[in-house]
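Only a single protein chain was left out; the remaining protein chains are all shown in position.
And now, chain A:
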């Protein structure tokens, strides 16, 4: 250190129940795994796009990406240096036994995974403007919790949300007169401005809702869905396909250098809206879309639906 740190972030590891410790340890290992292995749907799509690009530079970029992922797996290192600000999107039954300890478990899992992986320490305390050096801070990791009925299971998406792709999302509430035509304009404009720099090929998450925060939240949930999934509403699914083809026809190519394709896909998640408002948001997942899904039952038996064959 050539300049003394003036401020520090105090963190004492929580005292957890034996079961809580077990869940934390599983999640620690899962976060580490998410940092060096892409989910199955993303890997499959990456391989598909690699075959589509024919120009030498584009091919070279895709070859580098494939080799990087192979090396990250082999050497157990984070595949991208920006391991993000961790986000958890949780659905939890009211009878899940560790609900009361959940926030402590998640924060401590990130704290431990950061040392273990190691992850980049990305948590900066706002206004005081210092890096905690721990990758946790006030509100980081971000935990979005929905209580889902009276069950005893829990499921959570784990997302390494990168500073140059998904964190700078955008939301706006359109006037209904602008219609879904306005939604199309909003999404497409972001592709040629922000999308170019957000590490294409992208997974584009579009959220429709009644306000900025519902639309924004929906756009994030859209990024949690599998690339090959489809919205259950016929019109929303149609919009997904139209936008996917439209953005691909812009031809952003890998890293925005131009090419045959721009995106892995477009996912739309929608909720109802007030008659006066049409909220729309865009979140862009980068090519290195490190998001996971883990499901626990009350005894902490777990499944990893996005990572076939992986054991922690």
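A few remarks follow.
Operating definition for what follows: a residue touches a chain if its C-beta (ideal position, glycine included) is under 8 Å from a C-beta of that chain, and two chains touch if they have at least 3 such contacts; residues count from 1.
In the analysis below, contacts and distances are computed from a predicted model.
Name of the non-displayed chain as stated in its UniProt record, restricted to "Peptide ABC transporter substrate-binding protein", "L(+)-tartrate dehydratase subunit beta", "Cytochrome c oxidase accessory protein CcoG" or "Oligopeptide transport system permease protein OppC": "L(+)-tartrate dehydratase subunit beta". Of the options A:48, A:67, A:128 or A:303, the residue whose C-beta touches the omitted chain is A:67. Of the candidate positions A:196, A:215, A:269 or A:304, contact with the hidden chain is made by A:196. Shown as candidates are A:243, A:263, A:280 or A:294; the residue that touches the absent chain is A:243.
When you scan A:188, A:212, A:237 or A:300 for touch with the missing chain, the hit is A:188. Summarising the interface, chain A meets the missing chain with residues 1-5, 36, 56-57, 60-61, 64-65, 67-68, 71-72, 75, 77-83, 118-122, 124, 130-131, 133, 163-164, 176, 179-181, 183-185, 188-189, 191-192, 196-199, 235, 238-239, 242-243, 245-247, 249-252, 254-258, 286-288.
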